[in-house]
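A selection of the complex's chains, in situ.
Every chain is named by a letter (A, B, C and D) in the order it is written, and numbering of its residues begins at 1.
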Amino acid sequence: MQTEIIVAGFGGQGVLFAGQVLAYAAMDHGLHVTWIPSYGPEMRGGTANCTVIIADEEIGAPLVKHPKAVIALNRPSLDKYEPLVTAGGLLLVNASLIDRPVAREDVQAVYVPANEIAERLGDKRLTNMVMVGALLGATGVLEMNAVQESLKAHLPAKHHRLLPANYQALEEGAQIARETLAQAA
Amino acid sequence: MPVSGWIEVSEKYCKGCDLCTHACPQNVMSLDLARLTPKGYHPVHLHAEGCTGCAVCAVVCPEAALTVFRGEKIMAGV
Amino acid sequence: MAEAALRAGCEAYFGYPITPQTELLEHMAARMPELGRAFVQAESEVAAINMVYGAACTGKRVMTSSSSPGVSLMMEGLSYIAGTEVPAVIIDVMRGGPGLGNIAPAQADYHQMVHGGGHGDYKQIVLAPASVQEAIDLTVLAFDLAEKYRSIAVVLADGSLGQMMEPAELPPMQPLKKGAPEWAVTGEPGRPRRQLTSIYLQPEDEETTNIRLLRRWMEIEANEVRYQGYYLEDAEIVLVGFGTSGRVALSAVRQARAEGIRAGLLRPISLSPFPTEAVKAAAQSAKAMLVVEMNAGQMLTDVKLAVQGACPVDFYGRMGGVVPLPDEVLAEIRRLHANPPADLNGHTRAAWLDRLELVRGGN
Amino acid sequence: MVITDTQNAKVVYERPESLTDISTHYCPGCTHGTAHRLVAEVLDEMGRREHSIGVASVGCSVFSYNYFDMDFVQAAHGRAPAMATGVKRVFPDRTVYTYQGDGDLASIGMAEIMHAAGRGENITVVFLNNAIYGMTGGQMAPTTLPGMKTTSSPLGRDVETQGMPLKMSEILATLDATAYVVRRSLHNPAEIRKAKKALRTAFEVQERGLGFSMVELLSSCPTNWGINPLESLTFIEDKMVPAYPLGDYKVLEAVKAMKVKGA
């Protein structure tokens, strides 16, 4: 079984770190994983994305055309990846910055006002964790526990005081995803 | 009549860096937390009267996001 | 890779920041001083390679790392190091070009590193990892080979590897070697002076040096060819790809096998010396070969030289920092399977470009 | 409600013509943008926009060619002064200038800047000193302050092994062929105004064929300094200005004699 996840947004939205958190969690739990970033046309303030592949066997190509799940942190990311998600896949939409709904009907969409939630939790930089939470809430690719543990393990010590807020962000994102899926079901 | 001014903020350029707000001698600028620019920043706005059109804000703005006007204050109903 | 180099006993690192290999330099900046070893952030890649040159002359294990434009600036230095016959390790993380290009992963510096981007006849060992683990292992190997053959050893990674996270194991920390080789310039008292130079003003002497280098290279060719084969036993369609494109090809080959197509993959690990014999052998039983690269067909020339017309050799590549997707390669395998070409000499490129533009159009 | 009488209103400041309508990729509060604005204003005021050829360098300002509304070429890392030499020698009547960071100019491009200055090349160099490699993620530059932490000097720049900061204005001032070499800063409105005036002077020096001119500008890098934009300005004032004193390092008599309009 192999799950491909793309996280995409502006540079500065914590795109790469969101992917890393997933990758570390998978790694720490004995799964095969690849994480690979790619940058848009601009390095500063431009778009950035990363692809995380989590699998239970050796992974070939670290990039895929049709991912199973996409976290779209801004509008251009949604525009770019909406057509590419596999049928039956998942689109996690940062509703704070994206003002349009998902058009495809063969994918599952989850709308998360991630910037608002993050600012409410006291730090705009938590936006990415809210979205990661939503991913966890919507799929079973990794346990919430696993992610929280590896967050703790890999966050530099000086940032450890931010852990509770991060956990909270993950939870709130997951909550929204669970609710959405429940409604859809 | 006292000389007065106002500014126009281009949301295309403004990145909410807050440099102008601290430079403004009249302390009439701040980030508009109610708005997000397309790039996801809170743009500045005038939150109080008193702008003199001194253009200090424009001098410090790295993004050339501000246009500064000066004129006479008149009252008008809208 | 940086940590692997440390553990392989690298005693001096000289480098200049460039994306996508800054993390490597930064790791060295933190760790080398900790270990009491030399780290210098050079003023440029030109300086970096010449610092490496100096330190290499002392017989210590030394290295630098850079990426495409920075590596281009090292060409003179590399030629000097080769001409002086001192060992040095270079990590080159390739990005999109030519020119400043971009920082996306590419493999377009194959010719530069494999066939020689510097002046004069010289060869260098070039190892191409396809995973983080292999990157680590080949870095250690590079130090061993460089030292053994008094040669330059390059770890040629595409940008994907420079930036990829994958689980991997590091080797144990090697003790630093003691003493210096008998050619090393160390300023050691009590023995006749030693000199290291790349000057042989008398052409006959320079020719002697060239012959010595060539003979040594033939030894390297005999001993140090490395590659990995996948499903080659019965393969009708044989893919050849290195680094990330080898990995992508592997995914495609697996998908093809799942569809019942007898595809296989030969992944050169040592690009130089090139696994000529292995490619030749694979060509004997193949209906067609497909070279997959992240460039316009550079390794393709070495494959064709090896195959010498024994079977048609086709090509699929993406350029400018685009990483091909397994689907694209699978489509190529299907095409070759459905319609194995009789002869492809000379027409490979034009047809590939046409197909590529279709793929791009469809993006 | 207060409405300002737009009839009698006048524009006190507007975005200079020499800037395109492309939003920059600079981090919020980065004074690269300020420097761009000043150059644009000066070229507007001198009416040289359409007679200029800019040379972009490699660093965060690599895309400056997108932001200036004029002809531009883009140089290899550090080589902008050589490229500008090539341009200027075949088009001597154009305003040719480079826009370079401190890694670009003072590290890899040391030979090129020294020799362009040594030849008295009639070009203008806008030199942004932010004491760091911005674009590649905050490595040590030759201009990094002693003790300053960067990603390649994680314990702080150690002057024993990593040397002392290079003061490019002081160095270039020693060359006999330079005409105008000054250092300014971008950390407050008054300094910004002086910086603009210096840029005007530098471009006028070129216009009059007096030779090599350079304006070094102390600039911020909130992202890699790890502090916010406002703190960054304070860092410039408190830390950088003492290490890099502002002032005129070389002003030829002929330059002093020039009448240059202020900002």
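The rule is short, and it goes like this: a contact is a pair of C-beta atoms (placed from the backbone, for glycine too) under 8 Å apart; a residue touches a chain by one contact, two chains touch by 3 or more.
Nothing here was measured: the structure is a model prediction, and the numbers come from that model.
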item	value
Copies per chain type across the entire complex	A x2, B x2, C x2, D x2
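Keep in mind that, in the parts below, only the chains that are shown with their structure count from here on.
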item	value
Chain pair with more C-beta contacts, C-D versus B-D	B-D
Distance from subunit C to subunit B - Cα centre to Cα centre, in angstrom	55
Gap in Å, rounded to a whole number, between the CA centres of subunit C and subunit A	34
Multi-partner residues of subunit B (at least 2 other chains)	39
Numbers and ranges of subunit A residues touching at least 2 other chains	43, 45
Subunit A to subunit C touching residues, read off their complex	20, 23-24, 27, 32-39, 43, 59-66
Complex contact set, residues of subunit C against subunit A	19, 103-104, 160, 163-167, 244, 247-248, 250-252, 254, 323, 325-327
Subunit B-facing residues of subunit A, complex	10, 13, 45, 74-75, 96-97, 115
